[in-house]
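All protein chains of the complex are present and in place, except for one that has been dropped.
Here is chain A:
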Amino acid sequence: TMLPLLLLLLPAAHAIVELKYTPVLTQTPPLEGLITASTFVLDQPRCVFGGYDNASIWLVVAVDKAAFNNTARPGTLETAFQGFPDSVPAYMTLNATLANYPCPKRAGDITVLRVGSETSCPQDKATCNGPLPGPGPYWVKFLALEGSEPVAETAWSAPITLRTAKSPSSISTTDRGHSAGMIAITTILSILFAILLAGLVAMLFFWGSDSCGGSSTFSKPESVTVRRYNTHHVYDQPAARL
């Protein structure tokens, strides 16, 4: 019961203004790279820190919201990016002044902050905006410092979880469906082939027999016309005519 009271008193004591702004991921324009495996993109806090012309506006990135103390100073070991997240629960980066965030925003400008874009900072740069080490989730807020005194802050953002890449071996290439065309070709051709084979068998089976082709026998053009002999009545038939 004392704790909430104390927390209520603390901001009053330090006179930190809590601005009614929540950092959000950029919605317009739609960005393909809004969230990648090690970066994410926030809207710049335009028209939020009005009146704080002399303040430095820092971005605080935390894995543990509660562990961050507004009195923490940027550029020190306690807020160094290099120790994040193992020994440092929240780091401060992307230092800017109100001049960097003119208000109102010019139409057509893309005003974003890409967290994680500095891939080659020197080892001792504590305020490095380096790529995030894991998928998170992360919370961010903006903090305005005058000198080293915090004067204003925004609310904490919603938790931001980064992408995790799956292994390509999880892509299944084995269940390939058979298209309708291929099935049609196979069945129709198989049926046709079967009919032809049956026809061939029928032909060979009835080789020499008249039973199938009796009604449409026809003669070879160069062969001799020979009248068929009926052996039972051979004495009744006239002789063959050439």
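Criterion: a residue touches a chain if its C-beta (ideal position, glycine included) is under 8 Å from a C-beta of that chain, and two chains touch if they have at least 3 such contacts; residues count from 1.
What we mean here is this: contacts and distances are computed from a predicted model.
Peer 1: Look at the options "Small ribosomal subunit protein bS18m", "Tetraspanin", "Ribitol-5-phosphate transferase" or "Transcription initiation factor TFIID subunit 5" and return the one that UniProt uses as the protein name of the missing chain.
Peer 2: Per the UniProt record, that chain is "Tetraspanin".
Peer 1: Decide which residue listed in A:Ser38, A:Ser56 or A:Asn70 touches the omitted chain of the complex.
Peer 2: If we include the chain that is not displayed, A:Ser38 is the one touching it.
Peer 1: For review purposes, identify every residue of chain A that touches the missing chain, sorted by number.
Peer 2: So the residues of chain A touching the unseen chain are 29-34, 36-39, 41, 110, 112, 114, 116-117, 119, 131, 163, 165-173, 176-179, 181-182, 185-186, 188-190, 192-193, 195-197, 199-200, 202-203, 206, 208, 212-213, 216-221, 223.
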